[in-house]
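Every protein chain except one is present and positioned as in the full complex.
Up next is chain A:
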Amino acid sequence: MALTDPATEASRTATRPEKGRSLWTDARRRFLRNRAATAALAVLVLIAIFAFGGGFVAQYERDYVDFTLIGINASKGVPSFETGHYFGTDAEGRDLFARTVQGTRLSLLIGIVGSLVAVVVGTLYGAISGYLGGRVDSVMMRIVDILMSIPFMFVLILLLVIFGRSLLMLFIGIGLISWLGMARIARGQTLTIKNKEFVEAAIATGVRPLTIILRHIVPNLLGIVVVYATLLIPEMIIYESFISFLGLGVQEPNTSLGSLISSGASQVLNGGGEPWQLYFPLFFFVATLFAFFFVGDGLRDALDPKDR
(Lines give C-alpha, C1' and ligand atoms only; values in the text may rest on other atoms or scores of the structure.)
Protein backbone atom coordinates (compact mmCIF):
# COMPACT_ATOMS: atom_id res chain seq x y z
CA MET A 1 0.00 0.00 0.00
CA ALA A 2 1.25 3.42 -0.87
CA LEU A 3 1.90 5.65 2.08
CA THR A 4 2.61 9.32 1.81
CA ASP A 5 2.96 10.21 5.44
CA PRO A 6 5.66 8.61 7.59
CA ALA A 7 3.44 9.30 10.61
CA THR A 8 1.20 6.50 9.42
CA GLU A 9 3.83 4.06 10.61
CA ALA A 10 3.16 5.18 14.15
CA SER A 11 -0.51 4.41 13.75
CA ARG A 12 0.14 0.69 13.94
CA THR A 13 1.41 1.01 17.48
CA ALA A 14 -0.94 3.76 18.66
CA THR A 15 -4.33 2.38 17.75
CA ARG A 16 -6.34 3.61 20.70
CA PRO A 17 -8.42 6.54 19.42
CA GLU A 18 -7.69 9.83 21.11
CA LYS A 19 -10.45 11.92 22.55
CA GLY A 20 -11.18 15.02 20.51
CA ARG A 21 -11.86 18.48 21.81
CA SER A 22 -15.26 19.44 20.46
CA LEU A 23 -16.52 22.97 20.03
CA TRP A 24 -18.85 22.32 22.98
CA THR A 25 -15.93 21.45 25.24
CA ASP A 26 -14.23 24.69 24.23
CA ALA A 27 -17.39 26.66 24.91
CA ARG A 28 -17.78 25.09 28.34
CA ARG A 29 -14.24 26.08 29.24
CA ARG A 30 -14.83 29.66 28.11
CA PHE A 31 -18.12 29.79 30.03
CA LEU A 32 -16.56 28.54 33.25
CA ARG A 33 -13.81 31.15 32.94
CA ASN A 34 -16.48 33.89 32.99
CA ARG A 35 -16.95 34.55 36.72
CA ALA A 36 -20.22 36.48 36.55
CA ALA A 37 -21.83 33.80 34.40
CA THR A 38 -20.60 30.96 36.60
CA ALA A 39 -21.85 32.76 39.73
CA ALA A 40 -25.20 33.35 38.04
CA LEU A 41 -25.37 29.67 37.15
CA ALA A 42 -24.72 28.80 40.81
CA VAL A 43 -27.50 31.19 41.86
CA LEU A 44 -29.83 29.52 39.38
CA VAL A 45 -29.00 26.10 40.75
CA LEU A 46 -29.72 27.35 44.29
CA ILE A 47 -33.03 28.86 43.17
CA ALA A 48 -33.95 25.60 41.46
CA ILE A 49 -33.11 23.65 44.62
CA PHE A 50 -35.24 26.12 46.58
CA ALA A 51 -38.13 25.82 44.14
CA PHE A 52 -38.15 22.04 43.87
CA GLY A 53 -36.84 21.05 47.32
CA GLY A 54 -38.13 23.90 49.50
CA GLY A 55 -41.38 22.06 50.11
CA PHE A 56 -39.58 19.58 52.37
CA VAL A 57 -38.33 22.38 54.59
CA ALA A 58 -41.61 24.26 54.86
CA GLN A 59 -43.45 23.78 58.14
CA TYR A 60 -46.88 24.48 56.70
CA GLU A 61 -48.89 23.57 53.61
CA ARG A 62 -49.17 26.43 51.14
CA ASP A 63 -52.99 26.57 51.59
CA TYR A 64 -53.09 26.16 55.38
CA VAL A 65 -54.64 29.25 56.93
CA ASP A 66 -53.30 30.03 60.39
CA PHE A 67 -56.48 31.45 61.94
CA THR A 68 -54.66 32.39 65.13
CA LEU A 69 -52.83 35.05 63.19
CA ILE A 70 -55.75 36.76 61.51
CA GLY A 71 -55.95 40.40 62.45
CA ILE A 72 -52.61 40.41 64.17
CA ASN A 73 -50.63 39.54 61.08
CA ALA A 74 -48.43 42.60 61.24
CA SER A 75 -47.13 41.74 64.66
CA LYS A 76 -47.35 37.95 64.83
CA GLY A 77 -46.93 36.98 61.18
CA VAL A 78 -43.43 38.40 60.88
CA PRO A 79 -40.75 36.15 59.44
CA SER A 80 -39.36 34.08 62.26
CA PHE A 81 -37.81 30.68 62.83
CA GLU A 82 -39.77 30.12 66.05
CA THR A 83 -43.19 30.08 64.46
CA GLY A 84 -41.92 28.14 61.41
CA HIS A 85 -43.08 30.94 59.10
CA TYR A 86 -39.60 31.61 57.71
CA PHE A 87 -40.86 34.29 55.36
CA GLY A 88 -43.77 35.32 57.54
CA THR A 89 -47.39 34.95 56.49
CA ASP A 90 -49.46 36.58 53.82
CA ALA A 91 -52.59 38.69 54.33
CA GLU A 92 -54.74 35.58 54.73
CA GLY A 93 -52.44 34.05 57.31
CA ARG A 94 -50.88 31.46 54.99
CA ASP A 95 -47.22 30.53 55.16
CA LEU A 96 -45.32 32.76 52.74
CA PHE A 97 -42.32 30.43 52.56
CA ALA A 98 -44.39 27.58 51.19
CA ARG A 99 -46.12 29.95 48.81
CA THR A 100 -42.87 31.49 47.56
CA VAL A 101 -41.44 28.01 46.96
CA GLN A 102 -44.47 27.09 44.91
CA GLY A 103 -44.55 30.44 43.07
CA THR A 104 -40.89 30.19 42.10
CA ARG A 105 -41.43 26.65 40.90
CA LEU A 106 -44.34 27.70 38.73
CA SER A 107 -42.48 30.68 37.28
CA LEU A 108 -39.48 28.50 36.44
CA LEU A 109 -41.74 25.89 34.85
CA ILE A 110 -43.48 28.51 32.71
CA GLY A 111 -40.15 29.87 31.58
CA ILE A 112 -38.70 26.47 30.82
CA VAL A 113 -41.79 25.15 29.03
CA GLY A 114 -42.07 28.32 26.91
CA SER A 115 -38.42 28.07 26.08
CA LEU A 116 -38.55 24.35 25.27
CA VAL A 117 -41.41 24.86 22.86
CA ALA A 118 -39.41 27.65 21.28
CA VAL A 119 -36.31 25.48 20.99
CA VAL A 120 -38.06 22.45 19.53
CA VAL A 121 -40.76 24.04 17.36
CA GLY A 122 -39.00 27.29 16.52
CA THR A 123 -35.67 25.73 15.60
CA LEU A 124 -37.16 23.00 13.42
CA TYR A 125 -39.63 25.37 11.78
CA GLY A 126 -36.94 27.94 11.07
CA ALA A 127 -34.41 25.37 9.88
CA ILE A 128 -36.89 23.69 7.54
CA SER A 129 -38.10 27.01 6.17
CA GLY A 130 -34.59 28.31 5.61
CA TYR A 131 -33.27 25.08 4.15
CA LEU A 132 -36.08 24.51 1.68
CA GLY A 133 -36.07 28.17 0.65
CA GLY A 134 -38.04 29.63 -2.22
CA ARG A 135 -41.80 29.62 -2.08
CA VAL A 136 -42.06 27.28 0.93
CA ASP A 137 -39.83 29.65 2.86
CA SER A 138 -41.93 32.67 1.88
CA VAL A 139 -45.18 31.02 2.95
CA MET A 140 -43.76 29.69 6.22
CA MET A 141 -42.25 33.02 7.15
CA ARG A 142 -45.37 34.99 6.24
CA ILE A 143 -47.29 32.74 8.66
CA VAL A 144 -44.84 33.72 11.38
CA ASP A 145 -45.19 37.39 10.43
CA ILE A 146 -48.97 37.18 10.68
CA LEU A 147 -48.87 35.43 14.06
CA MET A 148 -46.36 37.97 15.32
CA SER A 149 -48.51 40.89 14.29
CA ILE A 150 -51.37 39.68 16.51
CA PRO A 151 -51.16 41.47 19.87
CA PHE A 152 -50.26 38.44 21.89
CA MET A 153 -51.01 39.71 25.37
CA PHE A 154 -54.51 40.57 24.23
CA VAL A 155 -55.09 37.10 22.78
CA LEU A 156 -53.69 35.41 25.86
CA ILE A 157 -56.03 37.42 28.09
CA LEU A 158 -58.97 36.53 25.85
CA LEU A 159 -57.99 32.85 25.90
CA LEU A 160 -57.87 32.88 29.69
CA VAL A 161 -61.19 34.64 29.91
CA ILE A 162 -62.97 32.39 27.40
CA PHE A 163 -61.56 29.00 28.41
CA GLY A 164 -61.24 29.80 32.06
CA ARG A 165 -58.10 30.38 34.04
CA SER A 166 -56.10 27.21 34.06
CA LEU A 167 -52.47 26.33 34.12
CA LEU A 168 -52.83 24.38 30.90
CA MET A 169 -54.25 27.40 29.09
CA LEU A 170 -51.37 29.51 30.32
CA PHE A 171 -48.83 26.98 29.07
CA ILE A 172 -50.59 26.75 25.71
CA GLY A 173 -50.78 30.51 25.36
CA ILE A 174 -47.12 31.01 26.21
CA GLY A 175 -46.06 28.08 24.03
CA LEU A 176 -48.01 29.43 21.08
CA ILE A 177 -46.05 32.64 20.82
CA SER A 178 -42.66 31.84 22.24
CA TRP A 179 -41.41 30.02 19.13
CA LEU A 180 -42.02 32.82 16.65
CA GLY A 181 -38.90 34.83 17.37
CA MET A 182 -36.86 31.65 17.54
CA ALA A 183 -38.13 30.53 14.14
CA ARG A 184 -36.94 33.78 12.59
CA ILE A 185 -33.53 33.56 14.20
CA ALA A 186 -33.12 29.92 13.23
CA ARG A 187 -34.14 30.62 9.66
CA GLY A 188 -31.70 33.50 9.29
CA GLN A 189 -28.89 31.37 10.63
CA THR A 190 -29.87 28.44 8.40
CA LEU A 191 -29.60 30.62 5.32
CA THR A 192 -25.93 31.22 6.05
CA ILE A 193 -25.21 27.60 7.04
CA LYS A 194 -26.88 25.99 4.07
CA ASN A 195 -24.47 27.63 1.65
CA LYS A 196 -21.45 26.20 3.44
CA GLU A 197 -19.54 23.54 1.59
CA PHE A 198 -20.14 20.83 4.18
CA VAL A 199 -23.86 20.99 3.44
CA GLU A 200 -23.11 20.76 -0.26
CA ALA A 201 -20.84 17.81 0.46
CA ALA A 202 -23.71 16.09 2.25
CA ILE A 203 -26.10 16.75 -0.65
CA ALA A 204 -23.50 15.48 -3.10
CA THR A 205 -23.07 12.35 -1.01
CA GLY A 206 -26.80 11.71 -1.23
CA VAL A 207 -27.93 12.41 2.33
CA ARG A 208 -31.69 12.98 2.64
CA PRO A 209 -32.88 16.57 3.17
CA LEU A 210 -34.37 15.86 6.61
CA THR A 211 -31.16 14.17 7.74
CA ILE A 212 -29.17 17.14 6.47
CA ILE A 213 -31.34 19.48 8.51
CA LEU A 214 -31.04 17.37 11.65
CA ARG A 215 -27.39 16.35 11.32
CA HIS A 216 -25.75 19.34 9.68
CA ILE A 217 -27.94 22.40 10.11
CA VAL A 218 -29.47 22.09 13.58
CA PRO A 219 -26.23 21.27 15.48
CA ASN A 220 -24.66 24.35 13.97
CA LEU A 221 -27.68 26.42 14.95
CA LEU A 222 -27.68 25.23 18.52
CA GLY A 223 -25.18 27.77 19.81
CA ILE A 224 -27.37 30.72 18.97
CA VAL A 225 -30.53 28.80 19.91
CA VAL A 226 -29.22 28.04 23.40
CA VAL A 227 -28.37 31.68 23.97
CA TYR A 228 -31.71 32.88 22.76
CA ALA A 229 -33.55 30.24 24.79
CA THR A 230 -31.82 31.31 28.01
CA LEU A 231 -32.78 34.90 27.32
CA LEU A 232 -36.32 33.81 26.47
CA ILE A 233 -36.92 32.15 29.86
CA PRO A 234 -36.94 35.43 31.84
CA GLU A 235 -39.12 36.98 29.17
CA MET A 236 -41.67 34.19 29.61
CA ILE A 237 -41.49 34.59 33.40
CA ILE A 238 -42.20 38.29 33.02
CA TYR A 239 -45.19 37.57 30.76
CA GLU A 240 -46.63 35.12 33.24
CA SER A 241 -46.05 37.49 36.13
CA PHE A 242 -47.76 40.26 34.26
CA ILE A 243 -50.78 38.07 33.57
CA SER A 244 -50.85 36.96 37.20
CA PHE A 245 -50.41 40.55 38.35
CA LEU A 246 -53.56 41.38 36.41
CA GLY A 247 -55.29 38.57 38.27
CA LEU A 248 -55.70 36.32 35.23
CA GLY A 249 -52.91 33.88 35.87
CA VAL A 250 -52.91 30.81 38.06
CA GLN A 251 -55.81 30.03 40.35
CA GLU A 252 -55.79 29.73 44.13
CA PRO A 253 -54.48 27.86 45.99
CA ASN A 254 -51.75 27.77 43.34
CA THR A 255 -49.72 30.87 43.10
CA SER A 256 -46.87 32.35 41.14
CA LEU A 257 -44.28 34.99 41.78
CA GLY A 258 -46.38 37.50 39.86
CA SER A 259 -49.48 37.05 41.99
CA LEU A 260 -47.43 37.01 45.21
CA ILE A 261 -45.79 40.28 44.21
CA SER A 262 -49.18 41.67 43.27
CA SER A 263 -50.73 40.95 46.65
CA GLY A 264 -47.59 42.00 48.49
CA ALA A 265 -47.52 45.27 46.59
CA SER A 266 -51.14 46.02 47.41
CA GLN A 267 -50.41 45.41 51.12
CA VAL A 268 -47.52 47.84 51.01
CA LEU A 269 -49.55 50.40 49.05
CA ASN A 270 -52.38 50.20 51.58
CA GLY A 271 -49.94 51.18 54.28
CA GLY A 272 -49.85 47.75 55.84
CA GLY A 273 -46.95 46.96 58.09
CA GLU A 274 -46.02 43.73 56.27
CA PRO A 275 -43.36 44.74 53.71
CA TRP A 276 -41.92 41.18 53.75
CA GLN A 277 -44.92 40.07 51.75
CA LEU A 278 -43.51 42.08 48.83
CA TYR A 279 -39.80 41.65 49.46
CA PHE A 280 -39.47 37.87 49.58
CA PRO A 281 -41.23 37.07 46.28
CA LEU A 282 -39.69 40.14 44.67
CA PHE A 283 -36.23 39.01 45.72
CA PHE A 284 -36.68 35.60 44.10
CA PHE A 285 -38.18 37.16 40.99
CA VAL A 286 -35.34 39.63 40.51
CA ALA A 287 -32.66 37.09 41.40
CA THR A 288 -34.03 34.58 38.88
CA LEU A 289 -34.19 37.13 36.09
CA PHE A 290 -30.73 38.50 36.77
CA ALA A 291 -29.26 35.03 36.91
CA PHE A 292 -30.85 34.04 33.61
CA PHE A 293 -29.64 37.19 31.89
CA PHE A 294 -26.09 36.70 33.15
CA VAL A 295 -26.04 33.05 32.14
CA GLY A 296 -27.42 33.99 28.71
CA ASP A 297 -24.70 36.60 28.25
CA GLY A 298 -22.06 34.17 29.39
CA LEU A 299 -23.31 31.55 26.97
CA ARG A 300 -23.28 34.02 24.13
CA ASP A 301 -19.69 34.95 24.82
CA ALA A 302 -18.73 31.31 25.19
CA LEU A 303 -20.45 30.11 22.05
CA ASP A 304 -19.45 32.80 19.57
CA PRO A 305 -16.01 33.92 20.58
CA LYS A 306 -15.69 35.79 17.29
CA ASP A 307 -18.56 38.21 17.78
CA ARG A 308 -17.44 39.65 21.07
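What we mean here is this: contacts are C-beta pairs under 8 Å (C-beta built on N, C-alpha and C of every residue); 3 or more make two chains touch, one makes a residue touch a chain; residues count from 1.
Criterion: contacts and distances are computed from a predicted model.
The subunit not displayed here is recorded in UniProt as "ATP-binding cassette domain-containing protein", chosen from "ATP-binding cassette domain-containing protein", "Carbon monoxide dehydrogenase", "MoxR family ATPase" or "NADH-quinone oxidoreductase subunit H". Touch with the chain omitted from the figure is made, among A:Thr104, A:Ser178 or A:Asn220, by A:Asn220. From the options A:Pro151, A:Gly206 or A:Gly271, the residue with contact to the unseen chain in the full assembly is A:Gly206.
Mapped onto chain A, contacts with the missing chain fall at residues 1-5, 7-8, 10-11, 14-23, 196-198, 200-208, 211, 215-216, 219-220.
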